[in-house]
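The complex is shown incomplete by one protein chain, all other protein chains being positioned as in the whole.
Should a chain be cited, it is by its letter among A and B, assigned in written order, with residues numbered from 1 in that chain.
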Amino acid sequence: MRKILLQLDSDRAPSVFDAITAYDAGAEVLLQHGGVQPEEVRDLVYGAMFTRGVGDLKNSAVFIGGTDVAKGEAMLREARNAFFGPMRVSVMLDANGCNTTATAAVVKILSAGDPTAMKVVVLAGTGPVGQRAAALLANEGAEVILTSRTLERAERVCAALAERFEVRVTPAAVPDADATRRVLEGAHAVLCAGAAGVTLVEETVWRPHATLRAVADVNAVPPLGAGGVEVTWDGKEIEGKKLFGAIGIGDFKMKVHRRCIARLFEQNDLVLDAEEIFALAKELAR
Amino acid sequence: MRKILLQLDSDRAPSVFDAITAYDAGAEVLLQHGGVQPEEVRDLVYGAMFTRGVGDLKNSAVFIGGTDVAKGEAMLREARNAFFGPMRVSVMLDANGCNTTATAAVVKILSAGDPTAMKVVVLAGTGPVGQRAAALLANEGAEVILTSRTLERAERVCAALAERFEVRVTPAAVPDADATRRVLEGAHAVLCAGAAGVTLVEETVWRPHATLRAVADVNAVPPLGAGGVEVTWDGKEIEGKKLFGAIGIGDFKMKVHRRCIARLFEQNDLVLDAEEIFALAKELAR
Partner (left out) sequence: MRKILLQLDSDRAPSVFDAITAYDAGAEVLLQHGGVQPEEVRDLVYGAMFTRGVGDLKNSAVFIGGTDVAKGEAMLREARNAFFGPMRVSVMLDANGCNTTATAAVVKILSAGDPTAMKVVVLAGTGPVGQRAAALLANEGAEVILTSRTLERAERVCAALAERFEVRVTPAAVPDADATRRVLEGAHAVLCAGAAGVTLVEETVWRPHATLRAVADVNAVPPLGAGGVEVTWDGKEIEGKKLFGAIGIGDFKMKVHRRCIARLFEQNDLVLDAEEIFALAKELAR
């Protein structure tokens, strides 16, 4: 009985990246569906639930992707609502790579010290990766500040995180370089989670910084998010700081992604969202 | 040379149910096409006909699905028209599961007695499953009555069956519970073939019935088609009647579906529509 992964993608063309990664992680058959709307999910998932006996359902699983993370979250809700009793299959959400990227970045940052003694700043953290990274860090006991250009936007996101993850993240407005310098005062780690091609912290800021121990950047498109931090760096130490570029983080993200896919086929009742993927990432990093 | 199944589905998202069933039945590669219009079928089928030598064409086959049964029938006609001489591949029609469900229900009903001595009522039989079940039962020699809320609708369907299957099925109007009671007088079996969630015959009717020997229901959504007949029952006997619920029938339907897919790859000139699928179902039931 083959391991069949149902790839549900809200983009018209289902992700080639997710498809090849799934095969390399051990999926034997991929059923790709593009342009999927949340309201179509139930019937698609029923097809996975009602074709094999309960004892065999661990060989069927669902992966939810697509660049639209909010739609991915809605699709995950629909999939979970379709399940009942033992009639369920394992499901993973990684729309736009948000969960695997965020967890990989957080694991890198945590390599720099005990989270309960860390103050971490997530710069431009209102996107899917920044939000998840902030919540996971806060959940580990770190003091976390999430920034946006406007305070209102940061506050809204922090309120949403409090509800979704039951964590306290502090919002901050960081409209310019001066504000960046101020928000980093006393910080032990910084994660640049902004858009591709936007520098969020200059080398002149992080290099001489007194308390920073880790600088991580998930932007792979020059100009990079952390000036002077090369994309391939994976913990390179400069001036007592561990530095992580987008590819350094990305290599670990790929391992996390593959491990998650493999896990889907070990039981039929897993739900892999941010928290569960983070737990797997920490295991992998040991 | 791999066994390749071309899945042609008129729904936008090709059926996951049909896909997983195909893999579990022995198809090695599935080429899924959704949103297929009948006029697109010829070129798609040509792709299956012209890529392998005639001696190898048994390794390529076509499955026609989708919730729209009429469109599925049109697609089957197009596929058959594309074939010429030995240039053909085996093809199966099971749009909305109509053929496998109908044949499974009929096999269950036939387990209750000799069809040539049976009077069978197909309640709410104007849909794809009811129509096929009525025709197959009539073809086995049973006296068959097909009901609808209006006589006109039942008559139209029976006329179509006479043309398509060359069988005589008697139409009857059954607008309410009294009419149900009347139409069941002297019947030996009843098949509830109506819409999901609609009760067609109450337990108080079938339980004390003098001549009924089988009650079958293909509706899995409560309220069930036959009151008091549990979905998982597969021949449970109560008061001398064999009782079949939707899952009891569905388990056998899955076996029929898988056997049909496997058969497609044994030769290159099979056409599996209602009659041929019924023949396979009877073989399986022996």
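Criterion: a residue touches a chain if its C-beta (ideal position, glycine included) is under 8 Å from a C-beta of that chain, and two chains touch if they have at least 3 such contacts.
Computed from a predicted structure; not experimentally measured.
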Only one of A:A19, A:L212 or A:L272 touches the unshown chain, namely A:A19
In the complete complex, the non-displayed chain touches which residues of subunit A?
12-13, 15-21, 23-24, 30, 32, 254
For subunit B, which residues lie in contact with the unshown chain of the complex?
1-2, 4, 6, 29, 31, 33, 35-36, 40, 43-48, 50-52, 60
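The rule we apply is simple: only the chains that are shown with their structure count from here on.
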What is the distance, in whole Å, between the centres of subunit A and subunit B, each centre taken as the mean of its C-alpha atoms?
46
